[in-house]
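Quick one: structure below, then a few questions.
All protein chains of the complex are present and in place, except for one that has been dropped.
Note that the chains take the letters A, B and C in the order they are written out, and that residue 1 is the start of every chain.
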Amino acid sequence: MTQIAIVYHSGFGHTDVIANDVARGVAEAGAHATLLRIEAGQTDFDAFFAAIAESDAIVFGSPTYMGTVSAPMKAFMDASAAVYFTKQWKDKLGAAFTVSGSPSGDKLNTLTTLAIFAAQHGMLWIGTGQNPGNNDDTSAATDVENRLGSFIGAMAQAANDSAEVTPKAGDRATGVSLGRRVAEAAARWKAGAREAVAAA
Amino acid sequence: MTQIAIVYHSGFGHTDVIANDVARGVAEAGAHATLLRIEAGQTDFDAFFAAIAESDAIVFGSPTYMGTVSAPMKAFMDASAAVYFTKQWKDKLGAAFTVSGSPSGDKLNTLTTLAIFAAQHGMLWIGTGQNPGNNDDTSAATDVENRLGSFIGAMAQAANDSAEVTPKAGDRATGVSLGRRVAEAAARWKAGAREAVAAA
Amino acid sequence: MTQIAIVYHSGFGHTDVIANDVARGVAEAGAHATLLRIEAGQTDFDAFFAAIAESDAIVFGSPTYMGTVSAPMKAFMDASAAVYFTKQWKDKLGAAFTVSGSPSGDKLNTLTTLAIFAAQHGMLWIGTGQNPGNNDDTSAATDVENRLGSFIGAMAQAANDSAEVTPKAGDRATGVSLGRRVAEAAARWKAGAREAVAAA
Partner (left out) sequence: MTQIAIVYHSGFGHTDVIANDVARGVAEAGAHATLLRIEAGQTDFDAFFAAIAESDAIVFGSPTYMGTVSAPMKAFMDASAAVYFTKQWKDKLGAAFTVSGSPSGDKLNTLTTLAIFAAQHGMLWIGTGQNPGNNDDTSAATDVENRLGSFIGAMAQAANDSAEVTPKAGDRATGVSLGRRVAEAAARWKAGAREAVAAA
């Protein structure tokens, strides 16, 4: 079965919601998701690295704090240096999602930073694959997918409220779709490795 | 009088609206704005460079097309290579605004690209200086400044509609504030040059 | 046979050299490369789009001019908007290379911009997959691959000299390796589509 690791940090529970939505999408595509939640102050990631070693794809999730990934997410990234030097994640598939309080709010920098990070590891990258869902200039329709218009990863907006009520339906559905897309691509990529490349 | 050049491209008139809003803010701050509109296919920018030479600050404006500045904007940027080699814009102040159809929509990459471009020219950079204006997760309140949550430059969202009705009031006011902020900073920066640095 | 389109602009021939190196790598991997060279001022890209439609992967190449892709490259990117709206390149593989005069020189912004652009098209992205080749602090060894230390795409440095003598061997070999890597991944990705995803 295709294995998808979802490595994420969540400060106030909003990124946790999207992480679980991504996992739901993975399951819908018939793959298995492992949720790896980074805690603030965590420095030992050995169990995470063991789980990732068995995975075909890694989805990275982080709130956007002060313009990029959160410090706990960065602690995980820095801890992966040994894995990087030996290229253990080479040719795994990567993807990302992020959450912040504004519609735009520098979220793109979080996503490109995670794509650059994955490229250092020799991973392939997959984005939302969706056109923007929002066709007016109010962004008021919170139930459409890819409402914020993001491509290199999924974006969600969380109000200053409980994770039970925010992010809204459209952003959550975007997370589900990302999970499904990553799982399907990982399955295809894995299947491709079983065929002789010469046959292409 | 403090002189502010606003160099921009507008494909469908929406960026033109914001450019004029920035100019309004410049005027409100008691400075003079020169609007320099790049046309599609334009290759001769000598008149632009002459106007910019007299300016204390340059505000760059571009729609976000396919993830970054538009091709006509890029034509202007490439044409500035000779100016770059001789550092003619060194120590001028720079700022930027961008417009696209989605709330986020990779607009950040347009703004950071323009900041990188200005840094090549040896310019200083100034952003919106505003906290995000949007406190819920719907972005429905289109009348607040910095509604989209942008800092390194101003963002506006334009619906698939005429420039007479979109971008909405909040995004337009953000443009006015950027113009005012650039003009005030340029005046201060210019005044500082008149004092002996040793006096500091 | 796996088909790889290489779409690029070259101002002074240096990017042309790397484009041909990438094509060589593609051929070494048993795939077919189509070189599509963008000319300055070009506005009609229909023949390019027709060739790309038949391709499994697209490698984008551009000099880094004033901090990002060149204006002719951007003209091609903007012309792809119609292709974007209908998601014609969705699930193709993408990669990039860039050339400029300095070791670093904002080349990264060109590569991330092309990755963002490809993500808008719904493409997957593949980088160099190589650790940095350079182990000292002089960069004097110009014959090692990935000498400049780049991951999300390939970087080459061109001196202010003829394309016959610069970029040097290491940067050219990096281009060959990128071509080989893209071709092998595209073959694998294509083979994966032939298998039932359910089998994964």
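Convention: contacts are C-beta pairs under 8 Å (C-beta built on N, C-alpha and C of every residue); 3 or more make two chains touch, one makes a residue touch a chain.
Note that the structure is a prediction, hence the values are computed from the model and not measured.
Asker: From the list C:Thr2, C:Asn134 or C:Ser177, pick the residue that touches the absent chain.
Answerer: C:Asn134
Asker: Give the residue, chosen from C:Ser55, C:Gln120, C:Gln157 or C:Ser177, that touches the chain omitted from the document.
Answerer: Checking the options C:Ser55, C:Gln120, C:Gln157 or C:Ser177, the one contacting the hidden chain is C:Gln157.
Asker: Of the residues A:Gln3, A:Ser55 or A:Asn109, which one touches the chain left out of the display?
Answerer: A:Asn109
Asker: For review purposes, identify every residue of chain B that touches the missing chain, sorted by number.
Answerer: Missing-chain contacts on chain B: residues 1-2, 30-31, 85, 87, 90-91, 93, 108, 112, 115-116, 119-120, 122, 124-131, 151-153, 184-195, 197-200.
Asker: Counting contacts across the full complex, list the positions on chain A that touch the omitted chain.
Answerer: Output for chain A: 65-71, 74-75, 77-78, 80-81, 84, 106, 109, 112-113, 116-117, 119-120.
Asker: Residue-wise, where is chain C in contact with the chain that is not depicted?
Answerer: Per the touch rule, chain C residues meeting the hidden chain are 67, 100-109, 112, 132, 134-140, 142, 147-152, 155, 157-161, 166-168, 171.
The rule is simple: only the chains that are shown with their structure count from here on.
Asker: On a C-alpha centroid basis, what's the spacing between chain A and chain C, in Å?
Answerer: Computed from C-alpha means, the inter-chain centre distance equals 25 Å.
Asker: Quick check on chain B: which residues sit in contact with 2+ other chains?
Answerer: 67, 106, 109, 112
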